[in-house]
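Missing here: one protein chain of the complex. Every other protein chain is in place.
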Amino acid sequence: MAGNSIGTLFKLTSFGESHGEGLGGIIDGMPSGVAVDLDFVQEELDRRKPGQSAIVTQRKEGDRIEILSGVFEGKTTGTPLAFLIRNENQKSKDYSHIKDTYRPSHADYTYDQKYGIRDYRGGGRSSARETVARVVAGAFAKMYLRQQGINFSAFVCQIGHLKLEKSYQELDLSLTETNNVRCPDLDLAAEMESYVKDVRKEGNTVGGAIQCVIQGLPTGLGEPVFDKLHADLGKAMLSINAVKGFEYGSGFEAISMKGSEHNDAFNTDFSTQSNYSGGIQGGISNGEDIYFKVAFKPVATLMQKQTTVNAKGEAVEMEGKGRHDPCVVPRAVVIVEAMAALTIMDHYLRAKSYQ
Amino acid sequence: MAGNSIGTLFKLTSFGESHGEGLGGIIDGMPSGVAVDLDFVQEELDRRKPGQSAIVTQRKEGDRIEILSGVFEGKTTGTPLAFLIRNENQKSKDYSHIKDTYRPSHADYTYDQKYGIRDYRGGGRSSARETVARVVAGAFAKMYLRQQGINFSAFVCQIGHLKLEKSYQELDLSLTETNNVRCPDLDLAAEMESYVKDVRKEGNTVGGAIQCVIQGLPTGLGEPVFDKLHADLGKAMLSINAVKGFEYGSGFEAISMKGSEHNDAFNTDFSTQSNYSGGIQGGISNGEDIYFKVAFKPVATLMQKQTTVNAKGEAVEMEGKGRHDPCVVPRAVVIVEAMAALTIMDHYLRAKSYQ
Amino acid sequence: MAGNSIGTLFKLTSFGESHGEGLGGIIDGMPSGVAVDLDFVQEELDRRKPGQSAIVTQRKEGDRIEILSGVFEGKTTGTPLAFLIRNENQKSKDYSHIKDTYRPSHADYTYDQKYGIRDYRGGGRSSARETVARVVAGAFAKMYLRQQGINFSAFVCQIGHLKLEKSYQELDLSLTETNNVRCPDLDLAAEMESYVKDVRKEGNTVGGAIQCVIQGLPTGLGEPVFDKLHADLGKAMLSINAVKGFEYGSGFEAISMKGSEHNDAFNTDFSTQSNYSGGIQGGISNGEDIYFKVAFKPVATLMQKQTTVNAKGEAVEMEGKGRHDPCVVPRAVVIVEAMAALTIMDHYLRAKSYQ
Partner (left out) sequence: MAGNSIGTLFKLTSFGESHGEGLGGIIDGMPSGVAVDLDFVQEELDRRKPGQSAIVTQRKEGDRIEILSGVFEGKTTGTPLAFLIRNENQKSKDYSHIKDTYRPSHADYTYDQKYGIRDYRGGGRSSARETVARVVAGAFAKMYLRQQGINFSAFVCQIGHLKLEKSYQELDLSLTETNNVRCPDLDLAAEMESYVKDVRKEGNTVGGAIQCVIQGLPTGLGEPVFDKLHADLGKAMLSINAVKGFEYGSGFEAISMKGSEHNDAFNTDFSTQSNYSGGIQGGISNGEDIYFKVAFKPVATLMQKQTTVNAKGEAVEMEGKGRHDPCVVPRAVVIVEAMAALTIMDHYLRAKSYQ
């Protein structure tokens, strides 16, 4: 109940602080007999890693994963799969200046209020570095689900005012990983990259959005009435640092639509002609693509002077130090996919109890 | 795990079908010693009730609540509080024509796929009538939380293209319940009502949006990293029938904002000058107002001819019968409040274990 | 977390007080498509019912079950199955004399301490009448499991000093239901019945024990390391009113055994020659019979004068009124079976997620 687990039959419990010994987690419920592809796990981690391109934070983190249990002779055993990623290049002293300072729109104040203690080094537990555990667990979920033909494709669909207007069906999603911003529209990607560089030059940051498409899903996943598939996907996305909104299928556009436009007519093979439902009806997958969008706020740490308060309530001046992202979405693409994979994996196993 | 419970320390388990014996639920975790205000519960139910105005479904449902346990001499006892609302005016034969038909954008097909059986009368379990249980549980949560000074105010902020442009601070939220659409801007409310009537005349339906504001919340509610307060609010909202999207604080607008605009500067009493954070930082309440928006799709049942398929995959014509809402948001206002109250109540009790 | 649910994939949430409106529960996770045999459910309730023989309480309770949801056209739908048993013959005034009195070895004092309020009528929620909900849920679990060839046979194996010395293999368990004490050894049963009558004449009560045998179980049920099959069976049994101990397989006798005696040698078909393991190894069923024993204390309500205290801490005299059991085990046989069935059902569904 203390909030560090997600999932029921496929459950990730994560641990770790940005500047402690390391981060990691335990996956409980990994099916046995799955061949473990550690290179794939590492590739996924590398997609999230700082320092991978000119438009992300230049911190260097090795992010090498060590599997501690649950694998024997290259296969999963069905027992808890624990993993650890040691912190290596953490510069705690970069944070000594904020020891007694509450940074605006960070979690410094709320953690202090809740716990009466605060690991101020890099945000401690509230740091987005915590998401490495999610990426690892997501990689294991994908490893299993791709055997069932289920695939996850996330990509950046907006940075600042630069918005991808094409639908995902019009795009070649294999281009996502070919550019630094991870947008499959290469012209727009170039614009976005240039824009992010400008933003960084001002010492500023900017928000963004990621779309995710899940393909190859069978019908029947999702547990009404509270654990509807999109409700669990939404919670998973909203639990990612900096996320402010979630919509699936027609999303917020449904507000101004009429029923006669919005209804997805059936074909005689039970597929649908349109897919405003986003692959989910009544909380249960219908076999069509699931697609959803996630909104991220601009990073709160600025390379500009800001006025804020310290723990005594005194006004103080502060300026970001260290190495920070001007925009989180390029590195968050793999996190969105991971959280989607965790959620689908959990519902996949849950659905098996009905068969 | 079968999906009909929500919450941890304050948990609602709901049951019932739209045309079965009745609907109801069990609240486990209701604190003891709370004076039970059944009139209030009934008022809340009446806010959701069909037939309450010209722009909602004209079905007549008594929706009288019976408390089955957990109350003794007018006070809660701390034991499970079970309640039952009998179905009264259900016309099952209104649905015999869809027995073998999968209605577009309904849950008919997915339920049949998942369970191999389908209670076709009024959608059975997938009917929005299931939300009566939520309204009751929400009323009990509110009953407790208002003693702590915590209040919930939801209202309609958009129907079709008619969008409320004022912020909630500029409005008198006590006007919400004075009009049929439940929009606190009375001019806009009149426009909306007229628009919904037009839509109904065409036999059509339209989407809408609801905003909800939570005031009087203490700091410290929310459990990082997965049970962030807004993640649980989001899941609760997304579990409501017809919901397609959720955003809190700056929401989707954060995408195009810069950090320098978006950061909420602290005052020396730790309140913030702006509130793009929506009252939550790092997943934990910071004492500011929480506000969020929920998008609803247009109702799928149309009073128009539609082509669809039956369970054999044959194309069939169908037309909505019975009595349906042209737009769900006026009746959903109390449901949004209820789900918000359930979520806050759960986190309120969870936070107590730290004190 | 408030303790009124048991199970994960097959979950019972129960409600009700002995003298309130009624008792009941919600089963969440009942598989769909199971033909509902309500006569069987009623028969099971009748095995628990007061007034069924000369040696149990002479209270009259109709204990008629009403199904509120989850069944359509005689079959389960996979949605929550709610049920209600109205209280009928409750004589609350039988309890007015104990309104301010804490009865020895009852839950009066502890409920008052925990909740600050106490429904004194017949023990309220702490009454063993709460077990009707368990019997109903157990009946539904049995209904499903008997289709898989899994059967539950509980019987009284001790009352006071009268102990069944034969093993269950030496007995004809079909004789259990032929006598009032529910002991399959008819000579011993007659002795036990006579003994219970003597105890009742003194206005006294006596303890007892029940053995339960589960047959036809597949291998592979149970989730190490914490949800071992016998750990969940043990918890289920210990949650029954008046239970003081649980042992399975060799149980407490294993203490004085040597490994060379206790080890169960394998046959070449992987069955075992002996079964000290009680059908469970490493927390997982091995396909042999599961058998366990449950110890019940003597009923705390005596038809004798006792000195006790009231809520102010003043010494008061009291004497049991109303109609009480001199020994609970005859009526508890079906409860033990029900809790065993719930536990096995839950693990049966859990095991399916591995297949």
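Should a chain be cited, it is by its letter among A, B and C, assigned in written order, with residues numbered from 1 in that chain.
Everything that follows uses one rule, which is that a residue touches a chain if its C-beta (ideal position, glycine included) is under 8 Å from a C-beta of that chain, and two chains touch if they have at least 3 such contacts.
These numbers come from a predicted model, not from an experiment.
J.: For the chain that does not appear here, which of the shown chains does it touch in the whole complex?
T.: It touches the following shown chains in the full complex: A, B, C.
J.: Of the residues listed, C:S32, C:T57, C:T77 or C:S285, which one is in contact with the missing chain?
T.: Of these options, the touching residue for the absent chain is C:S285.
J.: Determine which one of C:F72, C:Y95 or C:Y115 touches the chain that has been left out.
T.: Here the residue in touch with the unshown chain is C:Y115.
J.: Touching the left-out chain: which of B:Q58, B:Q169 or B:S353?
T.: Touching the chain that is not displayed is residue B:S353.
J.: Touching the absent chain: which residues on chain B qualify?
T.: 1, 8-9, 29, 31-32, 78-79, 224, 349-350, 352-355
J.: Across the whole complex, list the residues on chain A that are touched by the chain not included here.
T.: Touching the missing chain: residues 1-5, 8-9, 11, 13-17, 20-26, 28-29, 32-33, 66-70, 72, 75-82, 84, 114-119, 124-125.
J.: Just the residue numbers, please: which parts of chain C touch the chain that's not shown?
T.: Listed in rising order, the touching residues are 1-6, 8-9, 14, 102, 104-107, 109-111, 113-115, 125-126, 130, 158-161, 199, 204-209, 219-220, 222-228, 230-232, 234-236, 238-239, 244-252, 254-270, 272, 276-278, 280-286, 295-302, 304, 306-309, 313-315, 350-351, 353-354.
As a working rule, only the chains that are shown with their structure count from here on.
J.: Averaging the CA atoms per chain, pick out the one whose centre lands closest to the mean of every protein CA shown.
T.: B
J.: As a quick test, compute the distance in whole Å between the mean CA positions of chain A and chain B.
T.: 27
J.: Show the residues in chain C shared as contacts by 2 or more other chains, in ascending order.
T.: 1, 8-9, 29, 32, 78-79
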